[in-house]
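Supplied in structure tokens, the structure appears directly below.
Removed from the display is one protein chain of the complex; every other protein chain stays in position.
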Amino acid sequence: MTPFSFEWQWDIGHIIFFGFLYLVLTIVGLGLSWAGLKTVFQLLGLMWERDLEEH
Amino acid sequence: MKEEHKKPLHRYGMVIDLDKCTGCGACVVACAAENNVSVRPDESDKNRFISWMQLYMITNGKEYPYTEVCYIPRPCMHCEEDGHGNPHPPCVSVCVATATRMDINTGIVSQIPTRCIGCRYCQAACPYHARYFNWWDAYFPKGKGLERYLSPEVSVRMRGVVEKCTFCHHRYMRAKRKAEAEGRRELREDEYITACAEACPAGAITFGDLNNPKHKVSQLIKSPRAFRLLERLNTKPKVYYLSSKEWVRRMADNYLPEELKPVKPLSVRG
Partner (left out) sequence: MDSALFPEGVSRCSAKKFFLWTLPWILILIWGAVSAALCLWKALNQTNMSNIFAFALWIVFDLGLIALGAGAFFTGFLTYIIGKEELKDIINAAVIIGFICYSGAMAILGIDIGQPLRGWFIFWHANIHSMLVEVSFCITCYLMVLSIEFLPIILENRKLEEIKPFRLFGKNLHSIMAIFAATGTFLSFFHQGSLGGMFGVMYARPFAARGGFYIWPWTFFLFILSAIAAGPCFTILVVKITEKLTTKKLVPDKAVQFLARLSGILLSIYIVLKIADTISWIHNEVHKAGLTFMDFYRGNPYGIWLPIAEIGCAIVAAVILVIPSLRKDPKWLIIASILNCTGVILNRFSFIVVTLAIPVLPFERFWSYFPTWQEWGLALASIAYGVLLFSVAYRYLPVFPKEKELNPTS
């Protein structure tokens, strides 16, 4: 699963497979984090207050 | 997968002489005893029992007095390829948890019961039905003495995992340890032999290193009587059979109508 586990080999199969996996997890994580952070900033009145006018 | 592209050092294989096999089942019992194979209170459900070495009976389908019968002991074939030219057995590439692997040094396909999650994909992929799933917890009737013969060298499998013939790999480890203690790396032919080969009263099963020209198996496979099951699938099994009977050899594989006249198959599981 990680480069530190026993079965890991630095071959093209592992690099492509886990490369895509970590890319997907990163995109999903960043997306969620961005939405969460934006919400917090809006609630605290720090940023993105323009968007609040839509609601 | 890189190391699997190398040629194996030893290729342990088996030759079973069907002309000698009497169907006594001593190989089946010896295998079960040696490998702590679980039993059921009622073994009649042949769909879900465990028998690493399975005995089949086939006949030529002819009426008396021309009826002929042949017994085929079938262990795991320890295939070398998956049928598509890839250098691993069909069951190894499909395992989700890397619980089965072909050892590059011996050619033996091993199973890690504690790693297996029981998805049964390997059972689906194996054309020889050589893999068995533990549909129940391991069971050895208490008070009947069966628990006393359990071998400490082979782990008993838990429910929900797949198991199969390992060519008595623990005997290989035992022989290797003995050889290393004596300061040598190579094993003699008689030092590592499977339980089924040892138990066969007719001497029908021969076990050894197919790569070693001095071992009997590597000479026997050159016989004109030698064939393998489902040879056309290209799984390159390491279990060879010898038979002088044409109808037996025809039953070992599928043939198109124009290739051979098929013998009417009749089979009973032993």
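The letters A and B name the chains in turn, as written, and every chain counts its residues from 1.
Here, a residue touches a chain if its C-beta (ideal position, glycine included) is under 8 Å from a C-beta of that chain, and two chains touch if they have at least 3 such contacts.
What you see is a predicted model; the values in this text were computed from it and never measured.
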Sole contact to the chain not displayed, among B:48, B:62 or B:214: B:48
Contact with the hidden chain (one of B:34, B:82 or B:209): B:82
Touching residues on subunit B - with respect to the absent chain: 1, 47-48, 56, 58, 72, 79, 82-84, 90, 93-99, 115-121, 123-129, 131-137, 158-162, 229-230, 232-235, 251-257, 259, 265, 267, 269
Interface residues of subunit A (partner: the chain not displayed): 1, 5, 7, 13-14, 17-18, 21, 24-25, 27-28, 31-32, 34-36, 38-39, 42-43, 51-52, 54-55
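The rule we apply is simple: only the chains that are shown with their structure count from here on.
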Inter-chain centre distance, subunit A versus subunit B - centres from mean C-alpha coordinates, in Å: 49
